[in-house]
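Pasting in a structure now, in C-alpha cells, and then I'll have a few things to ask.
Note that one protein chain of the assembly has been removed; the remaining protein chains are unaltered in position.
Going in written order, the chains are labelled A and B, and every chain counts its residues from 1.
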Amino acid sequence: MAASTDILREITEREYRWGFVTPVEEELVPPGLNEDIIRLISQKKGEPEWLTEWRLQAYRRWRTMEEPRWAKVHYPPIDYQAISYFAAPKQKERPKSLDEIDPEIRRTYEKLGIPIREQEILAGVAVDYVFDSVSVATTFRKKLEDLGIIFCSISEAVRDHPELVRRYLGSVVPPGDNYFAALNSAVFSDGSFVYVPKGVRCPMELSTYFRINAAGTGQFERTLIVADEGSYVSYLEGCTAPMRDENQLHAAVVELIALDEAEIKYSTVQNWYPGDKEGRGGIYNFVTKRGLCKGRRSKISWTQVETGSAITWKYPSCILQGDESVGEFYSVALTNNYQQADTGTKMIHIGRRTRSRIISKGIAAGRSQNTYRGLVRVLRGAEGARNYTQCDSMLIGDKCGAHTVPYIEVKNPTARVEHEATTSRISEDQLFYCRARGLSMEDAVALVVNGFCREVMDELPMEFAVEARKLLGISLEGSVG
Amino acid sequence: MNGKDIPMAMLEIEKLHVSVEGKPIIRGLDLSVDAGEVHAIMGPNGSGKSTLAYVLAGREGYEVTAGTIRFLGQDLLAMEPEERVAAGLFLAMQYPVEIPGVSNMYFLRQAVNAVRKARGEPEIKPGEFMKKLREAAKLVGIPEELLRRDLNTGFSGGEKKRNEILQMAMLEPKLAILDETDSGLDIDALRMVAEAVNRMRSPERAFLVITHYARLLNFLVPDRVHVMIAGRIVKSGGRELADELEAHGYEPFTAEAA
Partner (left out) sequence: MAVARRIAPAPELAGLFPRIAPQLPGGGALAEVRERAWRRFLEQGLPSVKVEAWKYSRIPQQVNRPMGLARPETPPAAVVREALAGGPHARRLVFANGIAVPSLAHLGGLPQGVRVLPLEEAIARFPERVAEAFARIEDDRGFTDLNTALCRSGAWIELDPGVELTWPLQLLFVAMGGEAAAMTHPRVVVRLGEGAKLHLIESHVSGRDGAVFTNAVLQAEIGEGARLVLERAVMLDADQTLLDEAVCELAAGARLLANGATLGGGLVRGELEVHFRGEGGEALLNGLYVTRGREHVDTAVRVLHHAGGCHSDQFFKGVLDEQAHAVFAGRITVAPGAQRSDAYQVNRNLLLSDEAEVDTRPELEIEADDVRCTHGATVGCLDPNALFYMRARGLAPEVAEAMLTYAFAAEVVERMVDADLARKVRRAILRRVPGGARLETEGLLEEVPA
C-alpha cells in the first residue's frame, strides 16, 4: 500500500522531461514591437526590400486588429511590448557542415532524442533544426537535392528561391487573416520551406524540430510547403521548450499548397512546455495552419497530437478548391492540470466531389478545459461534396471540461455531411479489466487512452507513432489517484 | 430443359460483364430461365450473386460493361427499376430497407396500384386489396400489427424477409428473384417462406433463387442449379448438384475456376 502511494507520488511529481535550458550565448533583439524592430529583424536576416515591406504592411494591419476572444480559453492580457521577437545562438554564420555545429546545441538535440546526424534511428527522416529564431542545421540536404526537392530554412529559401517564396508566401494565410497570423507575418523569424517538384515522391519524412530556449522570447516560425503536380511529401514537426514560470508565446503560420494530384501529409507532435501543476508558466500556442488543395484530386492530411502548451489555439484547415480534392484532419488533444486547448479544423468545400474527414479525440484530465471547434462549409458549387466528422471526448476526473462546438453550413443539396460526437468518462470497466490483468492504474489509463486515440495514432508516420504513444502516457501522469 | 431450344426464354442473359467502382465483378455470365422454372444460383461469398440480383433489378452503381439481358423479349437494361417491376420482375432483397414514416400497408397499396396503372389496369378496390393482403399475410405468417407498422422499421431479420415474400405475393411477378431470402431465417420461417413460394409456382412464373446454402432447396426444389464462382457460372445441373455442394463445399469448383 505504502509502496504504491510512493510510486504514485513519484510519478505525479515527475517533471516535464524536456524542460532543461541550454547554456549558449544568444543574441536577442531588445523587447518590444515597432517598425524599427521589424526592419532590424529583416536586416539581420538580410532580406530583400519586398519582404521588409511585406512585414511592415502586416504589422500595420496587426495594429488595427483585436486579439480574438471567441475561443474557450482564458489568460491574462499579453504584453506584446515585453517580448523579444528575435533570439539566436551566437555564431558567425550558419555552419557549412553538420560537424561545425555548436556542441551545446548538438547536445541539446541529443538530450531531446533527435541527434543531429544522418544515421541510425533517424535514417529515414530529414530534419531541419530550429533553435529559438533560427534554423541551425538541416540534414540529408544533398540526397534531397538530387531529386530536385528543396528542403531548407525559410530564410535560405528567401535568398535562394525568391520566386517560389514570393509566389506562395501568404497565398493561403494572408497577412491580415487573423490577429496572430498578422503578428507572425510581421515578425516571423525562421521555419522550414519545402518544394517538391512535379511527379516526385519524397522518399523520406521531412521534419522540423522546434526548440524554444531563450527566456523572454517568443517563437514565430513560418512554414511553407509546396507540392507540385503529382508529387507527395510527408512532413512532421516536433516541439519542446524549457520550463519557465513565464508564459511564452508561440505564434506560427503554416501554409500548404497542393497542386493537381499532389498529396501533402502534415503531422505534428506538439509537446511545448505545458506549465506546472499549479498552472504557472507554459507556452501559449496560437497557431494558424491552413492547406490549399489547389489542384484537382489533390489531398492534404493533417495529423496532430497535442499534449503540450498551457494554451492551444489552432485549427489546421483545408480549402478544397480543386475538383475531387480531399482534406483530412486527425487530432488527439490531451490536456491535464490547468491546460486549455481550443482546437479543431475547417473544411471548406469549393470544388466538385470534394471529400473531407475529421476524426478528433479529446482527452481532458485534471482541471483542464478541452474544446473541439470546427467548421464544415459546403459552398453552392460543391456538387457531391462529402464530409464525415467524428468527435469523441473523454473525461478523466470531475474537475475538467470537454466541449464540442461544430459549425456546419451547407448550400448544396447533393452534399452529404455527417457529424457525430460523444462525451463520456474513461471507462471504469476497461480500467478494471486492465488492472485485473496486472496493469498499474497509470498504465491502465495510458492503455485505455491509447486505444481511444488509435484511429488518429495510426495516421502518424511510423517513426513517430511510438514516441507519440509514450507521450500520451507521460502527459497523463498524475491524472488519476 | 435447354433454353436455346425454345424460341423465347423468359430471361436471357448473354455474356454479361459488370463492374462496381471500376472493379469487374461479373465476368462473362450466361443464363437462360424459362417460364415455369425454378433456378437456383449458388456460390460462395463474393462470387457476384447479389450483384447479379441488383443488376437485374436496375440498381445504380453497377456498370454493365458488356453483354445483354432480355426479359420477355425486352431489353431489360434499357428499363428503369419501376418499369421492370411493371413488366413483371421482382427482387426480394437480401437487406430490405427500413423506411420509417411510411406504413407497410400504405406502401404496398401504392406499389400494387403503380404496377396496375403501368399495365393499364384499374386501381385495386380497397376491399379487394385488404382481402388479398390478409390472405397473403396469413400465408407468410405476418401478423396484422406488422402491416400497420412503418415499412420494415423495427422488424426482425426474419420479419423483413417474410415481408419481402408478402410483397412478392401482392405484386404477382412473372419472374421473382430471391436474394439470400433464407439467410437469417429459422427453420419454421424457412418452411413457411418456401411454402409460400411453392404455392405461387405456376407454368407462367419463374423463380431465380440465390443462396449460399442448400437447405432452402430442400423445401423449394429447383429445376436447375448453377454454381457461380468469381463472376461466372462454372457448372450447371439438376437438383443433385446442390447436394453435391452440400457434401463437398465450393472448394472443388473454386480450384477449377482458378
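To be clear about the criterion, contacts are C-beta pairs under 8 Å (C-beta built on N, C-alpha and C of every residue); 3 or more make two chains touch, one makes a residue touch a chain.
If you're wondering where the values come from, they're calculated on a predicted model, not measured in any experiment.
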Where the complex has a chain not shown, which of A:Arg380, A:Arg435 or A:Arg454 is the residue touching it? A:Arg380
Chain not shown: contacting residue from A:Ala402, A:Leu431 or A:Val449: A:Ala402
Checked against the full complex, the residue among A:Gln57, A:Ser171 or A:Thr423 that touches the missing chain is A:Thr423
Per the definition of touch given earlier, which of A:Arg63, A:Arg201 or A:Lys411 contacts the omitted chain? A:Lys411
Interface with the unshown chain - residue positions in chain B: 57-60, 80-82, 84-86, 91, 93, 96-97, 99-103, 105-107, 109-111, 113-115, 118, 148, 150, 167, 171
In terms of residues, what is the contact footprint of the unshown chain on chain A? 66, 70, 378, 380, 393, 395-426
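Criterion: only the chains that are shown with their structure count from here on.
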Roughly how far is chain A from chain B, centre to centre by C-alpha average, rounded to an integer in Å? 56
